[in-house]
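Input: one structure, supplied below.
For this view, one protein chain was removed and the others were kept in their places.
Letters are used for the chains, namely A and B, taken in the order the chains are written, and counting of residues starts over at 1 for each.
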Amino acid sequence: MIRAGAPWELIRWFGGMLIYCRTMAVFLLAWYLAAEAVPNKLLLPSPLAVAQALRESWLDGELTANAGISLLRLLVSVAAAAVLAIPIGLAMGRSRMISDLLEWPVELLRPIAGIAWIPLALFIFGIGQRLPIFIMFYTAFFPLLLGTAAGAQSVDRRLIAAARTMGLSRGTIMRRVVVPAALPSVLVSLRLAVAASWTAVVAAELVGAPSGLGYAIEYYRSMLATPTVMAFIVVIGLLGFLTDRALRWLGDALAPWARTEGRQ
Amino acid sequence: MNRLALKLALPILLLLAWELIASGSPRAPRPSTVLQAAVAMIASGDLPTGLATSLLRVFLGFATASCLAVPLGIVMGSVAVVERNLDPLVESFRPIAAIALLPLIILWLGTGTQAAVAIVAYAAFFPILINTIAGVKRIEPSLMRAAYTMGVGTLTRMRVVLLPAALPAILVGMRIGLGVAWTAIIAAELAVGAKAGGQGGIGQMMFVFYAYSVELNGIVVCMVAVGIVALLLDRALRFALARAVPWSTP
Partner (left out) sequence: MTDAEMTDAKMTDAKIRLSGIGKSFGAPAAPVVAVQDLSLDIRPGEFLTIVGPSGCGKTTVLNMLAGLETPTTGTMTLDGRPIRGPGAERGVMFQDYALFPWKTVRGNIGFGLVHGPAGAGLSAAEREERVRRVIELVGLTGSEEKYPHQLSGGMRQRVALARLMANEPQILLMDEPLAALDAQTRIILQDELLRIWGQDKPAAERRTVVYITHSIDEAVFLADRVVVLSSHPGRLKRIVEIDLPRPRDDATRLSKAFADLCQSIWQSIREEAYRATMT
């Protein structure tokens, strides 16, 4: 909870925006001049051409369609990974037996990047919906599992002792103490998982899907439509940024106590 | 002893189950056929060559990224004006995954080592930069002031106070960056492999197995190799971290 004076916050925000706009204006100008200097427009289109391409793909609905597909895949695969990884992670964090049992399979599978599964997954699933979803699920699963396990394991022992002295049952302690205490690290790992998954979607769609943002940039590259390629790259970056902001906001809303505590 | 048995139980069980289930269909890879393929691929030199190519690209890209990101991070971390003005650029480019830039980079640099190095450098750049900035900003001001009051000059102060104090964070950034770089090279080689041309690299090898010879055992061998290299790279940097900063407990 930051309760500094509101006008001061506002002035700071405007100052930040001003600097942001100034820096980006300098960058865009440099880009524009560089594009003027390069004779081959296929290699480096000017920012104006990219903006024009962005507008066109927005107007004919292609942008929203592809972005929608990629975002939906992200949502489905991360949700599936969370449903599976969070309970297992909690169990691993609270039971040494379960964490011993799962340690090696996890440690052996985790270093194999989700992207390295693409050729095998192409065999199993073929080109289509299921391939990117599997790759993204796999990519999101391990950060969530390990983050949850670490969070559940490092719950302050005194908090559990306090709950025990109040006569709480094991199940209630799990629900009312372990889960909320692990929540901040679950939320942090969720952000990591989504970021990694968003990287994987581009790779997976680039190789093995007939739709989505990754497919679109590869398609327009083969058409040599560089401005459109760049427009889609901008969209990928923007959506990655916005999902991260949304998750950060969600984290602050769900775990308001963890926000200022981390700063102290 | 009991714990070790518990740890080994599931992996052994899973491998056995895989062997049994897959033995039904002749083309499906199983642990035994994968092992045979691995031996053959190592003996023929294909696997070591592929790994060496990929690793060389990673090291070149990683070194480039480190040489750019560490000095820039130190400047951004210690001079507030520079950080304020460059931060919008960093925040704008950071969410763009290296792989998304692949089509552009192929356009600019082709499908060879140059393109691969560029992808790796871009991927590793941001984790190193962000951690370096954070590490420099976290330094206790009293440390710098203490050196100042002892009459240590600005450059010396940076070398003997700022750098060692920020080193743990820089190395953490490098560790993350190296992991990301290894993933990025696989992705890049896979995608380039799809376009054919270019030479070598473990990712490309996997794609060739998929696209031309339908050799599933080979693909699994490559996956395992990718995992082992990732693990070794991480361990190596963790070891370096422990050696270089004995006063820090990461």
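The rule is short, and it goes like this: contacts are C-beta pairs under 8 Å (C-beta built on N, C-alpha and C of every residue); 3 or more make two chains touch, one makes a residue touch a chain.
Just so you know, these numbers come straight off a predicted model, no measurement behind them.
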item	value
Left-out chain, listing which of the shown chains it touches	A
Chain not shown: contacting residue from A:19, A:71, A:181 or A:239	A:181
Residues of chain A in contact with the chain not shown	1, 156, 158-159, 161-168, 172, 176-177, 180-181, 183, 255-258, 260-261, 264
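As a convention for this text, only the chains that are shown with their structure count from here on.
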item	value
Distance from the mean Cα position of chain B to that of chain A, given in whole angstrom	18
Touch list for chain A against partner chain B, complex	19-20, 22-24, 27, 42-43, 97, 100-105, 108-109, 111-113, 115-120, 122-123, 195, 198-199, 202-203, 206-207, 213-214, 217-218, 220-221, 226, 229-230, 233, 236-238, 240-241, 244
Sites on chain B touched by chain A in the complex	3, 6-11, 14, 84-89, 91-93, 95-104, 106-108, 182-183, 186-187, 190-191, 194, 203, 206-207, 209-210, 216, 219-220, 222-224, 226-228, 230-231, 234
